[in-house]
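Shown here is a partial selection of chains from the complex, left in place.
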Amino acid sequence: MRILLINPNLTQAITDTVAHAARSAAAPGTEIVAVTGTFGPEVIASRAENAVAAHSALDLAAHHAGGCNAVVLGVSLDSGLGALREFLDIPVVGMSEAGLHVASLLGARIALVTFGARLVPLYEELVRGYGFAGHVIRVAALPFAPADAYTDPVRVRTGLAERCRDLVESDGAEAIVLAGAALAGIGDAIQREVPVPLVDGVKAAVPLAEGLVRLGLPKPRAGSLSHPGARATVGLSSALDALFSGKRFDPPTQ
Amino acid sequence: MRILLINPNLTQAITDTVAHAARSAAAPGTEIVAVTGTFGPEVIASRAENAVAAHSALDLAAHHAGGCNAVVLGVSLDSGLGALREFLDIPVVGMSEAGLHVASLLGARIALVTFGARLVPLYEELVRGYGFAGHVIRVAALPFAPADAYTDPVRVRTGLAERCRDLVESDGAEAIVLAGAALAGIGDAIQREVPVPLVDGVKAAVPLAEGLVRLGLPKPRAGSLSHPGARATVGLSSALDALFSGKRFDPPTQ
Amino acid sequence: MRILLINPNLTQAITDTVAHAARSAAAPGTEIVAVTGTFGPEVIASRAENAVAAHSALDLAAHHAGGCNAVVLGVSLDSGLGALREFLDIPVVGMSEAGLHVASLLGARIALVTFGARLVPLYEELVRGYGFAGHVIRVAALPFAPADAYTDPVRVRTGLAERCRDLVESDGAEAIVLAGAALAGIGDAIQREVPVPLVDGVKAAVPLAEGLVRLGLPKPRAGSLSHPGARATVGLSSALDALFSGKRFDPPTQ
Amino acid sequence: MRILLINPNLTQAITDTVAHAARSAAAPGTEIVAVTGTFGPEVIASRAENAVAAHSALDLAAHHAGGCNAVVLGVSLDSGLGALREFLDIPVVGMSEAGLHVASLLGARIALVTFGARLVPLYEELVRGYGFAGHVIRVAALPFAPADAYTDPVRVRTGLAERCRDLVESDGAEAIVLAGAALAGIGDAIQREVPVPLVDGVKAAVPLAEGLVRLGLPKPRAGSLSHPGARATVGLSSALDALFSGKRFDPPTQ
């Protein structure tokens, strides 16, 4: 089975991080094909970057989804998730979406941790949109930027572990989603120091995607996630224009 | 006062329709500057088109917001609304958002009518995201495509009036939002036949935008709608890249 | 255009305060006609005072709505809002309702500040009733009484600015509604000290009312806000009895 | 024990109806003191009538609560409920509130039936405000006016029984609240024809009020339902002015 892992920003280091995490969670025989955005923002940490990243994610899918059985979005705002699900005939799973689903199978009260206070409302909007508002008790901000995970990893790990313990003790969190592609893989390093499961979105997304492929359920042929049919566009890449024009990818046999 | 009216799809006829509606609702002295997308989808009636349209709306704002006092989004999915509000220093109002606000000042139970069943969940997501879920009793689909409003306007008007009367009688609607740029202006023609107010999103947005300009409140300098600061991008138009790089437009004195 | 500004309590100083704020937000050519209650409570800061104030607001409308194009309720509990909207043929806007609508166009997370802890649940009930519960993150109480705004304005301003900054820093507020007629106009004085917009309910209500007048939408002729028809009463003022008996005011041409 | 039953409208026949129902549900030794409004609307079937009725209910309590152990509101919109609860030192129970509490002890999905479609949104607002929105599956309108219960009782009974059966079969109602003072007592007559309990609000309110008296819990001395202290008023009845001025009634020993 081949899973396309899309990082719609331009930072190869983040792609490498999420690809490493994805591979560590993949079943034997699952290949992770990781791709990085070719236009748009270097990192995705604002509403405007998220908006352009959705276009970028669609563009990457148009170029690379052929020959893949599923897509995982390796961007923690799940940029473009609905659009990809609508346009592709294969399962699409967002990393924060996956983290929330897995966390809700493990704990009754979920917290989500991310980089920086200005992203908190965006994750709250995701949480509400996905329907997890009743279970997510807090979206908490780390006082770090994503880049700190690369430049000062020890400080980020220590700060993250402390924040997580506080979410357990003061807020009663029973499972914690680590939201932020740059946090991928860090959970393993600090899990021992935190008494509740730390759910890595990318790692959670891989078995969900594999499971959906195995179930072999058809994509809806009615409603808002069915394929809208051929649509005319101007000024997009030829690959994305072809996707809008109605090109369909046949997934390979597993 | 000058209001930038953004239609992020490529169809000039829709721009003309929303511009006409906007002008009919503008105060004396308000100039409506209407612009049409230069890349992306011809029409916006799917999740994927909406995703690219958000990029297109940002791009149009980057080119045309200079010298304007406010922005109105003339696309009924309010594509890119949060991103624009974050990046611009002037008020930004979406047309469906505006329609819902105005409707809630006129009736206790709101219905929203749009083109085609596949868009119903997208408007339901908007309604929930804006916080109007408790007041919107139904998002109803007309059995028409947006293009029908141009090719068979009589049938659309008749069908719309019938559907609206049914929403009043069977569902208890007390105000109805007409969602769909192609419906702009049609409300006037059939208002007489429907016993509750028909709220045109574009027309509702113009006085809201004017009012926000008049109130002169500052944009947030903290939180998810404050300006994120200079951000690096690749492959965007030079105008949009400049906006990401931190260029700020000073609105003209009214 | 003429807007009737109703203060249903008996305190002329509050009427003057809200009238001053309303005029500062009115368009050129809009006249603000401010009236004060003739019976009922001196101030409105309890459930019982609010109940009688609703009667008082209806009575004031019955006496003064003739010749006006819209009504703004200059009482922060929006006393009698639904009843006025039902009985009058012209738009009616409550000041806290307006503050919440405007705030939600400016910030993703809204706080509301009022005088005294005992009013917090009443504003929470308003917020829920208007459908803003998903966006209002906190209703916060100032440790002052309304009268302090007149007797010790410096202390109120300083305390308000501090509380607002705390709501931004600790609660993540992105826009703040100042609820309390006695706070009208204070926002301007301290806006510079707070990094998110401070929304004055009365000032917000005026352009909303003007916009509704301009849109010229009809009042619902069905449902809970349509006119109930002639109703018999006993013991009310002759003006209010006439309103109940079915008297209708024709708004003047703008 | 003495319970004051307040009908804040002017129609003695309705007072008689609710008093009869209340007495049928009272424990031996409980006296029902039923009073009728002295000013305001003849019937209460609109938002404006409800607003004035809240004042009327306060006035009746000011005149008659002395010597009583509890108050039951015999008006199905529970007009003035919060204000009475705040001002009086004895328990206050609204009839629709009581109907909803009792129904939720008997069935998992509750319906509420009332007179006329224009009242449906008002009851929906009550239901939401009381927190029963998750359990009330439908507020249904009878095609009758309250007066029909007196002039054409057979037709009302037949129509009510039919509507109730339909709510069970089509909507899955497991308990039905009869909202409307004029419906008081009718439930008994048709209970046999409907397979789920028909909850009469007035009858439900009496044992709730008796139970609260028996529990002897103190009224809150903090928060929005504590007594606000002496408040100045103008133009109210001397009894109501005394209540605002801080007069407290000592309930009799049971």
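Going by the order they are written in, the chains are A, B, C and D; count residues from 1 in each one.
We take it that a residue touches a chain if its C-beta (ideal position, glycine included) is under 8 Å from a C-beta of that chain, and two chains touch if they have at least 3 such contacts.
These figures come from a predicted structure and were not determined experimentally.
Student: 4 identical chains shown; how many in the complete assembly?
Tutor: The entire assembly in this structure file is built from 6 identical chains.
The working rule: only the chains that are shown with their structure count from here on.
Student: Does the complex stay in one piece without chain C, or which separate groups appear?
Tutor: Contact components excluding chain C, positions unchanged: one piece.
Student: Quick check on the contact network: minimum steps from chain A to chain D?
Tutor: Shortest path length, in steps: 2.
Student: If every chain is reduced to the average of its C-alpha atoms, which one ends up farthest from chain D?
Tutor: Using the mean of the C-alpha atoms as each chain's centre, the farthest one from chain D is A.
Student: So how far apart, in whole Å, are chain A and chain C when each is placed at the average of its C-alpha atoms?
Tutor: Chain centres of chain A and chain C, defined by C-alpha means, are spaced 44 Å apart.
Student: Please tell me the distance, in whole Å, between the geometric centres of chain A and chain B computed from their C-alpha atoms.
Tutor: Those two chain centres are 29 Å apart.
Student: What are the residues of chain C that contact at least two other chains?
Tutor: If we look for residues of chain C contacting two or more partner chains, we find 82, 108-109, 134, 172, 174, 222-226.
Student: According to the definition of touch, which chains form touching pairs?
Tutor: According to the stated criterion, the contacting chain pairs are A-B, A-C, B-C, B-D, C-D.
Student: What residues of chain B sit close enough to touch chain C in their complex?
Tutor: 25, 27, 82, 91, 93, 97, 101-102, 104-109, 130-135, 168-169, 172-175, 191, 195-199, 203-204, 207-208, 210-212, 214-215, 217-226
Student: Over in the complex, which chain A residues touch chain B? Could you list them?
Tutor: Residues 10, 38-43, 45-52, 54-55, 58, 80, 82-87, 117-122, 125, 128-129, 222-226, 228, 231-236, 243-244 of chain A touch chain B in their complex.
Student: Can you list the chain B residues touching chain D in their complex?
Tutor: Chain B residues touching chain D: 108-109, 134, 172, 174.
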